[in-house]
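Down below is the structure, laid out as structure tokens.
For this view, one protein chain was removed and the others were kept in their places.
Right after this comes chain A.
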């Protein structure tokens, strides 16, 4: 039966080529535009660290004075040095790491005239196991290296290739400015997107850190700055941010594996704030937050408004395409009242006529989906040509590919339901008589 319907549908579609082409084009345009934007949105809202994002938390506490003119009630986005060190040494989580970003001057073996800047991260030992950073050679440094302020470094595969011509660079010496570091690990390509652990580098970045240094070492040697910082009091005159008690510039992440640990950590943050208030360091009542990765990204509005707006626009466009398809299908089906009446008069049930019309609509949907897919691939290619940091992410994956066809066929079938139902209601006798 299905083969017969298919035959009828193809026949009917061929008979009015202009109308068929118009419908296919409408669906293709709608699908192409919406799938382009939905794919961009899909890759931009993707989990940057799958499997771990639910266990990684970003604590916030509020050390600001009472009269701060900042009207928001949310605590600062970062921690002061003192608070970050207190949370780090409290060791209340499974893993925890304090970190800050900046750039370092790499002096390659060829000499100072070839020196260049590269993004760097100063952090503590737990960074690597906590974020599951893939190592190609060697490993991260130990907690004792943090305390001893060892001059050790972890570098990226790209930098190792560039400096030493091999990714196996453990044991080599890395010169940063005027200081020498011993390389203890080389990490494979790793660039979580969005760059969740430090949004101060930009929410999406094509230039991830190439050098990782122990936090205290980097600060002692003045090799580290801060990608972002907010102050509500005086800036220390010698520029050492560790003395800036009224500047928040540290990022801090903690791994908590069970809900009980999360509750306990939240209590710990409140207790810590109260204790600091009792000591006279804090003025405000405890004002704390503990967000996991996805909640943190959401809170920071990581996806640009313009991308959301364009996705919305594409969906609106799709809606108009559907209404258009409903109208065109209605015209098409009603025009064929005579033919349908003959089939009904010869014994076809309402249901089989309905099914036949839906098969015809599904064919239009499939054709529209295929053309829409091409349009979406072209649209994504255009997005990739844009000089925006998220451009390289804009690729279609298997999920989106099948979603495109599913959406096209489903949308067309939904659009066809009403016209097909109307066409089935024709009273065959009346139409046949007027002919």
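What we mean here is this: a contact is a pair of C-beta atoms (placed from the backbone, for glycine too) under 8 Å apart; a residue touches a chain by one contact, two chains touch by 3 or more; residues count from 1.
By our rule, contacts and distances are computed from a predicted model.
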{"item": "Undisplayed chain, where the name is taken from the UniProt record, one of \"FtsX-like permease family protein\", \"Extracellular solute-binding protein family 1\", \"NADH-quinone oxidoreductase subunit L\" or \"Helix-turn-helix transcriptional regulator\"", "value": "\"FtsX-like permease family protein\""}
{"item": "Given A:199, A:302 or A:321, the one touching the chain that is not displayed", "value": "A:321"}
{"item": "Option touching the unshown chain, where A:342, A:355, A:370 or A:388 are the choices", "value": "A:388"}
{"item": "Of A:270, A:330 or A:377, the one touching the omitted chain in the full complex", "value": "A:330"}
{"item": "Residue among A:172, A:228, A:261 or A:310 that touches the chain left out of view", "value": "A:310"}
{"item": "Residue numbers in chain A that touch the chain omitted from display", "value": "19, 22, 26, 29, 33, 67, 69, 105, 107, 112-113, 115-117, 177-178, 235, 237-239, 305-306, 308-310, 313-314, 316-317, 319-321, 323-324, 326-328, 330-331, 334-335, 386-388, 422"}
